[in-house]
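To start, the structure under review is shown below, and the notes come after it.
For this view, one protein chain was removed and the others were kept in their places.
To keep things simple, chains are lettered A and B as they appear, and every chain counts its residues starting from 1.
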Amino acid sequence: MEWVLFVSQLLNGLQLGVLLFLLAAGLTLVFGIMDFVNLAHGSLYMMGAYFCVTLNPLLGSFPLAVLVAVVLTFILGIAVELVVSRHLYQRDHLDQVLATFGLILFFNGAVHLIWGPEGNPIALPEYLNGRFILPAGIEIPTFRVAIIATGLAVAAGLIWLVTMTRMGMLIRAGASNRRMAGALGVDIKKLFTLVFALGAAMAGLAGMMITPITEANIGMGDDILIVAFVVIIIGGIGSIRGAFIAALIVGMIDVMGRSYLDGFMKLFLDNQSAETASPALSAMAIYILMAGILYFRPRGLFPPRHR
Amino acid sequence: MNTPVLEVRELSKRFGGINATDRVDLDVHEGEILAVIGPNGAGKTTLIAQLAGMLAPDSGRIRFAGRDITGLPPHARARLGMARSFQITSIFDALSVLDNTLLAVQAHAGHSYRFWRRARRDKKLTEPAMAALQQVGLADKAAANARGLSHGEHRQLEIAMALAGTSKLLLLDEPMAGMGGEESARMVDLLRALKSSKSILLIEHDMDVVFALADRITVMVDGKAIASGAPEEIRADENVRRAYLGVETPGDA
Partner (left out) sequence: MQLSRPPVRLGVRLLVLLTFAILPGLTAAFDQPFLLDLALRMMILATAAVSLNLILGYGGMISFGHAAYIGIGAYAVGIPAYYGEYSGYVQLPLAIGAGALFALITGFICLRTKGVYFIMITLAFAQMAYFAFVSIEEYGGDDGLVINLRSKFTGVIDMESTHEFYYVVLVFLVGALYLVSRIVNARFGMVIQGAKDNEPRMQSLGFDTFRYRLACYVIAGAMAAAAGWLMGNYNYFFSPEMMSWTHSGELIFMVVLGGAGSLFGPVLGAIVLIILEEVLSGATVYWPLILGAILISVVLFARGGLEGALAMLERRK
């Protein structure tokens, strides 16, 4: 039984890590290239989830709904960039923080208006709702595997995009030196819009993947956004590779801390104190990790070379 | 001659493949002006950054006021009595001219964990600050916002801030840069007047200024200090002439 639990928790950690990466990738790109702090990134995660909530019954196919919802989130990303974000790139971080905080309130209010205050579930089709049975009695929910596979595929696609393609080269050029990218004859404005929308679409996808497990809620993106911040701080702001590694570390530590810290602490403390302290400590685990890493590397594990 | 205030030995810093400073030796003695000259890219600014503690040298030693300060951070060096003016004006834009100078005085007036008494009404701060402003000719602008000053006035304020403390040594990185003739003539007078009370390491492009002010000159080329000596010796030095080919010196005129 021990092993069954461990493998299942390992997969949970991987799943959380992959979702965090989908969120963090957009954040870190947008910050690295546009020097823009987007608190409302979590709202795009939420909007993606709600698009999927509506589309799933309408289209009758979960994968199709996800596909269309990703496109819609992408378009929403373009709209947000054109209407709000674009005017903030030249402003200081305080203005960016405030305006995007306003965006969060706006989107939370809008979702309340359109979808109502209750949580909205997404029903999975049969073929995603089953379980893989492995030897030794280990069962893995099919959907969990689907999330991990999708996430890893997107991560691979993104890394391919950033490292191998012309657009990726421009993105990297933009991240390290904005003026240089402009001098290469790139339409910087279009590039910014595209990157922002790409980040939005990935965040939206993450929201869609989690909703069949948890339901879509108002403000669902707000708390996970902060964990995504922790990820990009640990990884080094602007680094995709850093975001990927940090996302997996954070996902694992969070899940493992919650399930095993209790038992671990009982080795040192009496049962009573271990049971009181370990939930608090495991809730703080990723922040303590962040503090520790920052103490030694104030700019994260993979700091951008130019800045 | 007495022991130098500042003693630099074998100071080296490499960036990639380039020797920004390459085993540089130099001394600044008490009450003298040492001018460091050299073509652009000779490593003068890198030198100042290392002296002030903004850059850590790869090797070599810096002694100041009888102490090895090679490993000290900038604020600790400043506290020992080293003041610096910047090549690109670096003042407190959002504060008034007096506040700028006040901070420079305050830096040398013990710790600043004083939470109650109003700093701008503290005569121990305002009097030396006003005196420094008087000295550079900015006293009538004391209440003005520093952002609104002209370029020449910014440079004057920089000098006032360097003066305001009780510093022994001023590191001046092109204090005349971008100044008009009249302004820079006033600055030359000012620096000459300071000479007796402070030691100065001056980086300057204008050879007229250098020869008018310097007691000694160190010439840097490609990160190396190729010659050091009195102005006449430097003027006569063959190596210097060769390195400066194309750069006019008063000796050629």
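Side notes on the structure shown:
Please note the rule applied: contacts are C-beta pairs under 8 Å (C-beta built on N, C-alpha and C of every residue); 3 or more make two chains touch, one makes a residue touch a chain.
Note that this is a predicted model, so its numbers are computed, not measured.
Note that of A:I122, A:I171, A:M208 or A:V230, the residue touching the chain absent from this view is A:V230.
Considering A:G130, A:G157, A:G263 or A:P279, the position touching the chain not shown turns out to be A:P279 (whole complex).
Although one chain is not shown, part of chain A still touches it, namely residues 31, 35, 37, 39, 84, 87-88, 91, 93-95, 97-99, 101-110, 112-113, 222-223, 226, 229-230, 232-233, 237, 276, 279-280, 282-284, 287-288, 290-291, 294-295, 298-299.
Think of the hidden chain as still there; on chain B it touches residues 52, 54, 73-79, 83-84, 86, 90-96, 99, 102-104, 106-108, 112-120, 122, 125, 143, 161, 165.
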